[in-house]
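For this depiction, one protein chain was excluded, whereas all remaining protein chains were kept in their positions.
Entry: chain A
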């Protein structure tokens, strides 16, 4: 007997993939429902290695899914909810058509609801996983919170977005987790560090909603993403609040609030508005202070001393950053965007207020004499107090990025501002891989600024000094000699003391080059350990690095020579 002939595409790539149409048939869902389900469950179309085989010989390009993914979708309980929706819509439609409004109302009152909690857990098995994928979630939620109500999108989604994003901002304020900020023409970029994960998000400028005549974006699809992200953000917020010892639906400390204020408006709206003000600290579960970030003391053995030192410096910088605006009192003028500034200032421990008539939640008046900075964004101001600086909003952003309080003189009222640089460029790489003129470097590194200024000043004085130097040159030489002698004497005396204090014998002399030699050797050994697979890549990488740094060195040298020549010319001209 002949073995049965194997059917084509029953094994291999042909059996691994399934077209969208086939998936719809398998799941018995409409296209819209299928799209929704896929987005909620995080299942995306795939590109096969060999399209012809994956499409079972059919021509053209089709949207393909992994068959296993579709089988996984098949046992998802929310599929039944989606089918319920179909029936529900049909019932409501019928009741509406026959004008049986009582029935319609009854149906609408107990509509089926999708419960997505288990999907969040399934897609993000741990909290850290959720934090890692928070960028998209936050950006979309912030964007949707600014939208008006739109057709085909549930109305409460916008409200929920607004609420959850505000809660998230409060959590960031309490955790002091903000690290970088950047104002772009698109919106505000923020970067925070939560549990060691960097989370970046964009908040649009005010009035960002633009109607789309061309319908470039499918609003329904985006709203499905938001539907899932809302749930995710809610649970992330819950966890964040509890790790910060806060009540989760955030509560306000109910002091100094008069009953009349409360009775004026709906309780919920009152609380929501206060929270949206971002200016009021939330009540804590207990008075215990949450655990501070523990100082680094344990390192894996293979990190070098330099790395440790660097990490420690970074840690110290962040520590100072967290209390950057502590003790400062800000007042916002009405033309300044309130939300970003309040968020940033409160994140770094500052106090902030605004005009009482502008929005709820202002804590002090403009006439308060203890205000240190007033943030103004207009060319001039009529009434000014002597006791405070009048600065433009960019100062706050630049301070955060520089991680220290910058001198205010460049940011005064009506002053032309220095450029607002992006903190998202990789400075580490840039410093030695790419040439940056000293003027620009000074913008990043405040310590260089002073030296640069000194250099500028000194340039003018160079000619005078040179004359003096010529006279003093001889004296200097003699002094130098004396100094060196003294140094030697001191060092020998120290050595002798050392001998006496401990025990006689030869002191172990640490050769300075020995350590570096050792390190170099170790480095070379480690280089040897690079896998064969990556060897060429490594080689080319190192070569590129060398070439770039050489170029930098060359440019620096050129600059130095150029400057020297300039000073010479100046001195000549003076003479």
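As a convention for this text, a residue touches a chain if its C-beta (ideal position, glycine included) is under 8 Å from a C-beta of that chain, and two chains touch if they have at least 3 such contacts; residues count from 1.
Basically, contacts and distances are computed from a predicted model.
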item: Per UniProt record, name of the chain withheld from view ["2176_t:CDS:1", "Adaptor related protein complex 5 subunit zeta 1", "DNA-directed RNA polymerase subunit" or "Ribosome biogenesis protein NOP53"]; value: "Ribosome biogenesis protein NOP53"
item: Residue touching the undisplayed chain, where the options are A:107, A:182 or A:389; value: A:182
item: Hidden-chain contact residue, picked from the options A:8, A:52 or A:242; value: A:242
item: Candidates A:422, A:518 or A:565 - the one touching the absent chain; value: A:422
item: Footprint left on chain A by the chain that the document does not show; value: 41-47, 60-63, 66, 68-69, 71-72, 75, 77, 110, 113, 117-118, 120-127, 129-130, 133, 135-136, 139-140, 143, 156, 160, 182-187, 189, 200-202, 204-205, 208, 210, 212, 215-218, 221-222, 225, 230-231, 234-235, 237-239, 242, 248, 335-337, 377-378, 392-394, 416-417, 419-422, 424-425, 440, 443
